[in-house]
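Here the structure is laid out as structure tokens; the discussion comes afterwards.
After this line comes chain A, so read on.
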Amino acid sequence: ELVVPNLSYRTGPYAANGIPYADGFNDYFTLLNERDGGIGGEMVRVPECETAYNTEKGVECYESTKGDGALAYNPLSTGITYQLIPKVTADGHVLYTPGYGRTSAANGKVFEWVFNYPANYWDGASIIEQYLMGKAGGSLEGKKIALVYHNSAYGKEPIRTLQELAKRDGFELELLPVDHPGQEQKSQWLQVRRSKPDFVIMYGWGVMNQVAIQEAVNIRFPMENFVGIWWSGSENDVRSAGDKADGYTTVSFHGTGMDFPVYGDIQKYVIDAGKAAGAGDEVGTMLYSRGMYAAMIISEAIRKAQEIHGHSAVTPAEVRDGFEQLDLTEARLNELGLPNFAQPIQATCADHGGPGSGLMYKWNAADGKWDAASDWISADSSVIDPLIAEDSAAFAKENNIAERCN
Partner candidate 1 sequence: MFYREAGDFKTSYREDSQTFPIKFDRLRYYVVLAIAFGVVPLLINDYWANAVAVPFLIYAIAAIGLNILVGYAGQVSLGTGGFMAVGAYAVYKLMTAFPEVSIFIHVLLAGGITAAVGVLFGLPSLRIKGFYLAVATLAAQFFLVWLFNKVPWFYNYSASGQINAPERTVFGVFVTGAQTSAMAKYMFCLVMLTIVALVARNLTRGTVGRKWMAIRDMDIAAEIIGVNPLTTKLSAFAVSSFFIGIAGALFFAVYLGAAEVGEAFGIQKSFLILFMVIIGGLGSIFGSFAGAAFLVLLPVFLKNVLVGTLGWPTDLAAHIELMIVGGLIVTFLIAEPHGLAQLWRVAKEKLRLWPFPH
Partner candidate 2 sequence: MNDMSDGYVTADGRQIGGVIMEMKNITLRFGGVVAIKDISFDIRDGEIRAIIGPNGAGKSSMLNVISGFYIPTEGEVMFKGVKRGPMKPYQVARLGIARTFQNIALFDGMSVLDNIMTGRLTHMKSGLLAQAGWWWTGAAKEEDEHREKVEKIIDFLEIQNIRKTPVGRLPYGLKKRVELARALAAEPKLLLLDEPMAGMNVEEKEDMSRFILDVNDEFGTTIVLIEHDMGVVMDLSDRVVVMDYGKKIGDGTPDEVRNNQDVIDAYLGVAHD
Partner candidate 3 sequence: MLDAAKTDTTLLEVNNIEVIYNHVILVLKGVSLNVPKGGITALLGGNGAGKTTTLKAVSNLLKSERGEVTKGSITYRGERVQEMSPADLVRKGVIQVMEGRHCFEHLTVEENLLTGAYTRKDGRGAIQADLEMVYNYFPRLKERRKSQAGYTSGGEQQMVAMGRALMSRPETILLDEPSMGLAPQLVEQIFEIVKSVNENEGVTFLLAEQNTNVALRYAHYGYILESGRIVMDGPAADLRENPDVKEFYLGMSDEGRKSFRDVRSYRRRKRWLA
């Protein structure tokens, strides 16, 4: 039996986002169990633990599940991730944080137990910038970009990157912080209305997203010029603004929508069998797909570990090897029923960060779905790699960590 705890949140201020993610995560493992009899013949158990997006509860969940032979953790919270990094390092568990968490964990030389491929916050900023550059006709010179961000560690992540990019590409960056929870954003949007930026980038979470999109609609900011990071791009965020949100764009590091063969299996083995984690109405949505993506990566890493070590009941340490040598090819994705759902990943000892690429989705209000608005875009590693090296070096120094992989 393989144990992959799901530290989820279905209550609290971010429940609306936590639910579809957790459902996707659970349903994918249920699918593996029901259809394939688990991974490599071992059934997967996914004990769920409610964190309410609260770090203390997150720690409690970690402590209560870790004795159970847990193979990997995916808490979907940057705060909890920071708590867990030292703990998993000491205890020997994998912490997998796709698209969130500590960005510099992409450096496997310092962070042995943490993986955040395929992309991180800084990648996201770079991808969005490149997309906007394309929209602006190839150059952002003299343009103005406003960043509306959640005034927390998470929201502040892209600032450094964007500042570097602004210097290089000659655009002006305007910072507009929004305090938790973000119900009142009049000041920020009046400011946007006045300073008329060409583009607005959003790093938000929870209710802040909905209010921001609504306010942008209200001031008639052109939706195509309003781009959110992947955490600001779920159906929930755009729906409450109605038709006017049409055109709002978000970046994602995986596909979404119902066009993937795997959904047929999920429908058949999970939902119709009455084994779905949720009501079944979230299947194929952005956050559901993301939860499923995380589950898929973890299961592939486990498979890899089984392959490397030659037995099916793998240990947490062996799963770490699986993560580190993960080789997710296009062919494998096709096999999984997820063609072009994600970019191939070839992890190494040093590279825990993946390709750092994403694609843009535009909200189609009429059909109520996300339409792809670009092909895969890769982050500009020349800007991001030095930042990662700097931050991880600082962490290594603070914690007396010797670099690996040399």
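Note that a residue touches a chain if its C-beta (ideal position, glycine included) is under 8 Å from a C-beta of that chain, and two chains touch if they have at least 3 such contacts; residues count from 1.
Here is how the candidates were picked: all candidates are chains of the complex that A comes from, given by their letters.
The structure presented is a predicted model; accordingly, all values stated were derived computationally and were not measured.
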In-complex contact partner of chain A, selected from candidates 1, 2 or 3: 1
Seen from chain A, its contact residues with candidate 1 in the complex are 8, 10-11, 15, 19, 48-50, 52, 54-57, 59-60, 63-64, 66-67, 78-79, 82-83, 85-87, 89-90, 102-104, 151-153, 156-157, 160, 179-180, 277, 387, 390-391, 394-395, 398-400
